[in-house]
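There's a structure below that I have some questions on.
Here the complex is missing one protein chain, while the rest keep their positions.
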Amino acid sequence: MSGAGEEGRLSLTVPEPHVRPGDQPDFSDLVVPPAGSVRRPPVDADPQDIRDLAYTIITVLDGEGRAHGPWAGALDDEALREGLRHMMVLRAFDARMQMAQRQGKTSFYMQNLGEEAVACAFRTALRPGDMNFPTYRQAGLLVAGGYPLVEMMNQIFSNESDPLKGRQLPIFYSSKSHGFFSISGNLGTQFIQAVGWAMASAIMNDTKIAAGWIGDGATAESDFHAAMVFASTYHAPVVLNIVNNQWAISTFQGIARGEAATFAARGHGFGIAALRVDGNDYLAVHAVASWAAERARRNLGPTLIEYVTYRAGAHSTSDDPSAYRPRVESEAWPLGDPIARLKQHLIARGAWSPERHVQAEAEVLETVIEAQREAETHGTLHAGGKPSARDIFENVYAQMPPHLKRQRQDAGV
Amino acid sequence: MSGAGEEGRLSLTVPEPHVRPGDQPDFSDLVVPPAGSVRRPPVDADPQDIRDLAYTIITVLDGEGRAHGPWAGALDDEALREGLRHMMVLRAFDARMQMAQRQGKTSFYMQNLGEEAVACAFRTALRPGDMNFPTYRQAGLLVAGGYPLVEMMNQIFSNESDPLKGRQLPIFYSSKSHGFFSISGNLGTQFIQAVGWAMASAIMNDTKIAAGWIGDGATAESDFHAAMVFASTYHAPVVLNIVNNQWAISTFQGIARGEAATFAARGHGFGIAALRVDGNDYLAVHAVASWAAERARRNLGPTLIEYVTYRAGAHSTSDDPSAYRPRVESEAWPLGDPIARLKQHLIARGAWSPERHVQAEAEVLETVIEAQREAETHGTLHAGGKPSARDIFENVYAQMPPHLKRQRQDAGV
Amino acid sequence: MIEAIRDAIGTAMEADPAVVVFGQDVGYFGGVFRCTQGLQQRFGKNRCFDAPISELGIVGAAIGMAAYGLRPCVEIQFADYVYPAYDQIVSEAARLRYRSNGDFTAPLVIRMPTGGGIFGGQTHSQSPEALFTHVAGLKTIVPSNPYDAKGLMIAAIEDDDPVIVLEPKRLYNGPFDGHPDRPVTPWSKHPLGEVPDGHYTVPLGKAAIRREGAAVTVLAYGTMVHTAEAAAIETGIDAEIVDLRSLVPLDLETIVASVEKTGRCVVVHEATLTSGFGAELAALVQEHCFFHLEAPVRRVTGWDTPYPHAQEWDYFPGPARLGRVLREALEA
Partner (left out) sequence: MIEAIRDAIGTAMEADPAVVVFGQDVGYFGGVFRCTQGLQQRFGKNRCFDAPISELGIVGAAIGMAAYGLRPCVEIQFADYVYPAYDQIVSEAARLRYRSNGDFTAPLVIRMPTGGGIFGGQTHSQSPEALFTHVAGLKTIVPSNPYDAKGLMIAAIEDDDPVIVLEPKRLYNGPFDGHPDRPVTPWSKHPLGEVPDGHYTVPLGKAAIRREGAAVTVLAYGTMVHTAEAAAIETGIDAEIVDLRSLVPLDLETIVASVEKTGRCVVVHEATLTSGFGAELAALVQEHCFFHLEAPVRRVTGWDTPYPHAQEWDYFPGPARLGRVLREALEA
């Protein structure tokens, strides 16, 4: 801090990442405690007694893929293999759709690369009827929730079978039946909506809980604050998830976080239980998510979770991160790759093998390609079946008012 | 928390004050440590090392008016008598203007009753050129800053000498020369503006600092969050003041605070130094304000201060608090009355006497009445000199654009 | 009109357990204008409660609740304070049905006192209706009397789309004709002050002719309906006064029929002139009635300035200013 300690001329501090393109990656700030070393409080813990959990990182898997400590052990082989498959499907899906965008089959795409564990593992802590309020980087919720890949692609291609009738940007999915709230392009807005949904469930003495999602960068938005205030005041049965993937387009997390040690610590000023977890550790994410979900279900109030992960890809197909961060930064990321880590763990526990993995990769790719083949029979953005121009005028209101009827007629559709 | 601990039906929590009209006041939740017992860290303390200061109450004066501890001792007799006078003037001013409103001389009024120490003592920690971004309940900043009472009244009466030309609601003062930013009717907005002003001072390598002001209720607004984020990120030389006077119109502070222990704790999630102080203790407020101002001046970053006080009067002349809180609650307020406490202290230190106080009361009243007499020669809302209808059209823009000229002509003024 | 609004909300809450009410000071206290008084006692804290001072939070939470299946009816304490919630209204409530193709919807009501006439200065006097009418997916209504207030409010709460309800605060305690110097007449003396018990609706999208006339059509809503009546009486002009009631959807048919009959049209509102809803009305009228119009459509509105405090009655488009333009419209 320039000028600190002395009275005199003031100066502005603008946080800056340690490294920029050309520099050596440097994650020395990221202190990761040994796997299994962080305590697991009871779900009815008083938030003020677990403040330490916001300043650490809950990790289960060590560097050799072995599980440790009180957060381990909830998932059996079958569940873990299923989790691995979800992440592999998501990664293959991303790769294919990224390519499809390059081929002009759609206008835009956003990958989940490197962050697959967060949404995929979280999803398994939920029950039917629970509702997610996701951002654009939680496609894993749909994949792990069994939503058809073809439907996702129909949306991405804005084709004649697009469930959203071509109205939304690619990947802005919506599925009430799969507990996936309509994605907004406006950052943050869904966070307070999740709290409202959870309040509604409480008002109706229902049993369903909600989960809100937000990126590290978007925590700066006003909706984040509103969500914290309302969740705290009404003790809402909601899990509030911050996916800290280190970047917000070109802006490193320090700009949104400022001088706070962690994003999880934001919970403390609201008396909200806050935990920080290794977002690339499927087991840790699942365990923490389950803890928070149970807390919500028992009417014990909201939980704020920060997932420490890394956006390994570009922000979107409109972005090229080599302009603002070292090309090799992703490889230097200390928490590794979520798929590689779970694979290693499964092998270590004798429930998987390198050979089965190669075979699974092929199967997964085949599944995705098969889905794409089917989706493309319904068209892609500029070719084949399309939603109708009439769809522009539908669903603005429950019933079309006279002025829209006039306009639709004007449009000649 | 209903249903807590068991899975089952959820239910909504709506915080409720302990008491309502007819009940006995109950401030048992308010834990006030002994005067002088809270430590005083160096101004360059790391925010994370002083988190305890957000969960306590810094008090200097004890029940007998004696000063104690490390936060005492900065002000001499003269300064304290001056402080007493400021608060007495403000109280007399309030009483007269409240009456003037009842007499129809203005449309509206808001008192500072019971909270006089906060703004009056804070003001003395500032230097010329520093800028406050106040709410409507910091008239003490003007009074303690030597702004003419007549000008304040001219504004309140919207008369021909109103510096704001009748445009603003009564008490929505503005005075750049007195470091008092134009009051907005929109809660919260000024908090982030204070941060921006402080950033500007830092950008220009200036020496001036800013102070933002917000009520307990208004901390729920989005601007509060923006202010915290920007102050934290850019290490702004700003003092961010939360005046927790227990009420937001009819709503007790628990609705805005939720499950947090204090409002000061909101600073922790941003790495901002946070202190909680007895807002009815002139000495404590002055000491804490000076600490924070020095911190800002030394470019050591922002400080968040929560002043624990009590809105002893109605919210405004449009409000009747007996509809939502016990009539006698104010008398039961554990932190007493700021004027009585400072008077007691001055007497205890031999610098004041009951007789001088009575005399001072008379002088103060005379001063206020004299100012009112003068202001009324320039008119009151419905009688005497008025701002012009032409003033409606001025100062919308720096230069009046053609459409406003046409409209002014239309208006025939 | 306060009683009518309270009655409407209570009736809707009675009829449907999904209706919940919250906002600043609306719970225990019953709202600063007392529009929700008694509802917490009657329906419990679960269904009527105080909210933190976050308009964003109030509307954002209401959207989440609506997506769950409730029908929140929330209060913004003054229309002047709706802007912090503007993003949630415009980007979320208004577009949720569209962007999810009907998978999620936001049937909520956002009530707010609007308009001037109470010496409220710039932050207690605004009329922001045009900021809502421009937004596809919203409905915007402005009642001018207790009968309509109740019927429109119930219709709004039962509507499956987000509805903005602007309540002219100067009408809360009686019809106000724009003469601040005259004593306030209570609603009990006004034919539309009588409010039937129980459930009824006034449909969104239907205007009402408040006064038949042949010389000129006045398009008005809210407080201005009464000001227009005063202006017609005082000038003796045979004005037809159309109370729009609902701005979106708009009853264009009634408007066009009236203007085709009179051949002249004056639009009046309290909001600032430029890009006010009067612009839309003037544009529509000239478009649809061009060959019937004998004079340009004129607008009588608040000036393009913030709403001043002391000069309230120089700002407010009262009967004198309206009357002058009515006369001019007849002379053109």
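The letters A, B and C name the chains in turn, as written, and every chain counts its residues from 1.
The definition used in the following text is that a contact is a pair of C-beta atoms (placed from the backbone, for glycine too) under 8 Å apart; a residue touches a chain by one contact, two chains touch by 3 or more.
None of these values were measured; they are calculated from a predicted model.
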Contact partners of the omitted chain among those displayed are A, B, C
Among listed residues C:20, C:53 or C:130, the absent chain is touched only by C:130
The listed residue (B:13, B:135 or B:186) that touches the chain absent from the view is B:186
In the full complex, chain B touches the hidden chain through residues 131, 133, 163-165, 167-168, 172, 174-176, 181-182, 184-186, 189, 192-201, 203-204, 210, 222-223, 225-227, 229-230, 233, 395-398, 401-403
Note that chain C touches the chain not displayed via residues 80, 83-84, 86-87, 90-91, 94-95, 98-99, 122-123, 130-131, 133-137, 248, 271-272, 274-280, 282-283, 286-288, 290, 293, 295-299, 303-306, 332
Note that chain A touches the chain not displayed via residues 11-12, 14, 16, 20, 107-108, 158, 162, 166-170, 172, 184-188, 217-218, 220-222, 248-251, 255-256, 258, 318-319, 323-324, 381, 386-387, 389, 391-393, 396, 403-404, 407-408, 411, 413
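The criterion applied here is as follows: only the chains that are shown with their structure count from here on.
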Whole-angstrom distance, CA centroid of chain A to CA centroid of chain B, is 42
Multi-chain touching residues of chain A, meaning two or more other chains, are 199, 201, 203, 222, 225-226, 229, 233
Expected list for chain C, residues touching two or more other chains, is 46, 51-52, 54, 56-57, 84
